[in-house]
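Everything below concerns the one structure shown next.
Every protein chain except one is present and positioned as in the full complex.
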Amino acid sequence: MDKFLSPKAKKNIRAAKFFAFGMIFVCLATAIVIVLCSYIGNRNFRETFYNVSSIKADSPLRVIQLSDLHSCLYGDDNQKLIARVEELKPDVIICTGDMVNSATDDADFAADLGRKLSKIAPSYYVYGNNEVESIYDFPLNEKELDEHFGFTKANRDETKLLEIKDSFEQKLEKAGIKVLKNEKDTIEVKNMTVDVYGVLNSNPSSFWSYSEKSFFDHIYENSDNLKITAVHEPFIFEEFSHDFWGDLMLCGHTHGGVMRVPVLGPLYTHEGGLLPERSGGLVYGRYDVSGKPLIVSSGLENKNILRINNQPELVVIDINKF
Amino acid sequence: MKNFQILRYIKKLLPIIIVFCLLATYVIYYKLSSSNTYIASEVIHYNDEQAEKGLAPTGDKLDVNEIKSSAVMSKVVDKMGLTGIYSVDSLISRIDITPIADEDKLAQKDAKLEEGEEYIYEPSTFIVSFAATSGEGADFARTILDETLDVYFEQFSQKYVNVAPANNTIKNIDKNDYDFMEMMELIDTGIDGTLTTLYQRIDQNDFYRSTETGVSFSELADDFNYLRQVKVSSLFSKIYKYQITKNKAVLISDYTTRIDNNTISNAKADGIVEDVVTLIDAYVTKMRESGNTNITYEYILDNLHERNLQDYVGDQTVTYDELIYSWRDHRESKEHAIIDSAYCTYVIDTFNHCTGNCGGECASSDLTCTELCDEQYASVRKEVEDELAALLEELSALYDTTMKTNNEYNKYVGASYISVLSSASVKQSVNVPLYTLIAFFFLVVLCCGGAIILGRTGDIINYIFYTDHLTLFNNRAYLDKYLKSKDKKLLDDGAVYCLVDIANLVHINGEYSRDVGDEIIKMFTFYIKEAFGKTKTEYIYNGNGSFVMLAEDSDYITVEDIMRLFRLRLDEREEHRNIAIEYKIGIAETFKENKTARKLLSEAIKNKKSYSSNI
Partner (left out) sequence: MITALLQKLIILIIGVLFLVSAAIIYFRFKNVNRTEAAQIFKTTQYFNAWLILLCFVVTIVFGVFNHFELKKSVHAIISLNYSEASQAQNSNGTRYNMAEIICDEVVDKAIEKGALKDVTTKELRDCLVVYPCVQGGVGDESEYHISTEFAVEYHASKHTSHLDSENVIKLITSAYKEYYIENYTDNFGLASEKPNFDEMEYMDIAAYFDKETLSILNYLYGMAEKNNSFVTENNTTFNSLAGRVYQFKETQINQNFRSFILQNGIVRDKEAYVDRLSHHNKNVDFDRQKNGVSFDLCNQAIDMYSEEMTRVVLVPTWDEAGKYYMGRTKVGIDELSVLATSYSDYVTSNEKEIMDNNLLIDKMSAGNEDSGLHESVDLMADAIYDSIKGFEKEAIKAGREYSSHKMNQCIAVSIYGISIMNELKTLVLFAIFAYAAFMLRVISKKFPKKV
């Protein structure tokens, strides 16, 4: 074939090949550089500040959210993380799940973290899918739960779920951090009464069936209290609409979409697929849900996933009157 | 002389023109920027209707220059932490206040004055400006202006609206050497004064609530009243009951002195009262005798119109009333002094009182009866000291809140009396980009003009000094200059020198005339020019019919051809066909052997061949 081509054509083909290989090489090199820079950058976490207004806030209140740590370390025994949380002087600390890879293997890690956090401010722990998987031997969807307890639609008793004792919860509470499993806790902070509610079964199929009563208690009782709702996955907000979910909602799980492309946004989540935000997914940042703010953290994990343009984050939320 | 060609002159110096224009423009831009000033301006308007008469709300003259008074500016300097960096005077000198007169009102004023009527109008809208240097920046100008007006608004209210202060008169009284009774009296008087001020505020605006402190004047008054009724009263009663004093003798003598002072002042007051009564009687008698009192209530003053006659606009007290008030004031101070003396006597009696338990010892002692014989005295005294300290702390905090509330109220009132019509805007005194652009264009025009002048001057100089006026070729002087310039250089390849001499010019001049000779020269000029055409050649007329052509980018053969063409044209000429012209042509080139100009010229001279043109 070559012998039929003119010298000029041959030259052009060589030039085109060279150009193509050159471009591929440069693109690969750029990609490697980006990945390396991301890897180095992800060794540290960044702080993301949010401002939320609520007329229930008599004075400024600071909430720090930690999520999806997956047993990672920032400094020896997470010294860096703890020190930074302490410097930021929160009034309430909420861990929105997946702080460990396994509740059985990493219970001590979680307890140690909980102990240190609880010394700084009142701290709460909500289970994520990792904790649930290692504590419960069945998924917490409606079908499995009904099967496990032998319930039907008519005779469901959501308190039964809470009767399942787990040593992880005991360990955490002994360390000083309160575990919220479809329950709320009321605290007095800066002369304000704050209700913090943690969702255990955030699977949309079982949320209303097994959390409705406790959730309604949280949002409708003592309506003058500041209501914070913490749940690991944001799916219930995607799936259902309700006139009031709380004055502030906190979620994690999505890891911010792992890779975030400028303009396009988060690239992929396991449940939402490619470009999940485009199909209405709640993936990262601040959203408005029934007129109140929902914050989805991108989490603190910095190993086992390749974060691009998505540094691990510590979420700091300042709540004020206006 | 060469033609006047603008583009040729400009093109010659174009790089220099561009570089110079750019540099000069940059320098101008830099100078303009560094000497530029930023002027921040704001428009304020006094809302009170008195302002249009040039008066403040209290009726005093409204002096707008107070905005740039040292009282205001020193506070601004303090507030902005500029002490030691800027002097108050330096900032004052940069503030300018310009009135904006309402033209309608001015016209009205002029019309009224023309009719002989009085019409008072002063502008109530002003532009306040502050100028900052370019080094300080626009931000500085704006900030200083904002802070100045902030302080001024507050001071305006303090001075003209919200006059009575609410100062803490009891600060650190426990650090001075007051006795307990004296401290309590000072506290009581202080609270009384503060309450008077607070009630005035409440009258002005009962519901005003400070956002900084969260309290209103009503609440503050209630708090002071509560402290007075509960804690002050309680302390007073303990002090009286247990005769608590630091030094009985000093206390007794203080109150005794007070009684004595009252007695003396009362005696003085008696004298004054007598004199005033005498004066009043004499005054009335005189007024009666003069008939000034003979007016009925139906008397009407027609031409006196008072708009919005208020209870009190300026001091309108007449002399007789002043006398009556003087009588009353002196009598009152005397009577109050008597009551005060009674109070002092009560205090003295209380501290001198002996229950008998001390066996009369207290009368000759510096200690009171209770101190001598009541075992509870020490603990009660400690209790009183502690309660007093706590009360002072509570009062300090309350005074602090009162001061903050009052200050905020001053700012609020100030802002309601003076409104801002236009927020601070900053303009540069010089439009730097515009002027730089103008300067750039001006420089370009200037430089081009300069280039044209230089070029044309060059042409003129060339024409005068280096051009042969007969042939319009370069002249001998030019050839000399040329040769001198090429002295130290070797000519490049392709340089060809060609000489043409009219050998029998002298003969022609003699035979026919000089004019004919000149014409022959001109003819040679024309044909040489024609022959060489557009080749890049320098033409020199060396005088005496000798022509030199210098071609720096040619070759021997080409020039030989040109000369052949020249000879042909000469032979075919129509002018002076009857004249036999003899001429010589010499050509030399540099080829593979670089030569100097002189050498090449010499070679051309050597290579001369003779020709003649006989027709």
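Every chain is named by a letter (A and B) in the order it is written, and numbering of its residues begins at 1.
Quick note on the criterion: contacts are C-beta pairs under 8 Å (C-beta built on N, C-alpha and C of every residue); 3 or more make two chains touch, one makes a residue touch a chain.
Model, not experiment: these values are computed from the prediction.
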item: Residue among B:Y325, B:F441, B:F465 or B:F591 that touches the chain left out of view; value: B:Y325
item: Touch criterion as defined above, residue of B:M287, B:A580 or B:I605 at the omitted chain; value: B:M287
item: Sole contact to the chain not displayed, among B:A424, B:I587 or B:A604; value: B:A424
item: Selected from A:N191, A:S241 or A:N304 as touching the chain missing from the view; value: A:N191
item: Of A:I55, A:L162, A:L274 or A:L306, the one touching the omitted chain in the full complex; value: A:I55
item: For subunit B, residues in touch with the removed chain; value: 41-43, 81, 127, 129, 138-139, 142-143, 146-147, 149-150, 153, 188, 206-216, 218-219, 222-223, 226, 229-230, 233-234, 236-238, 240-241, 280, 284, 287-288, 293-302, 304-310, 316-318, 320-321, 324-325, 327-328, 331-332, 335-336, 339, 342-343, 346, 408, 411-412, 414-416, 419-427
item: Touching residues (missing chain, whole complex) on subunit A; value: 15-16, 18-19, 22-23, 26, 30, 46-49, 51, 53, 55, 58, 60, 84, 87-89, 191, 224, 262-263, 318, 320-322
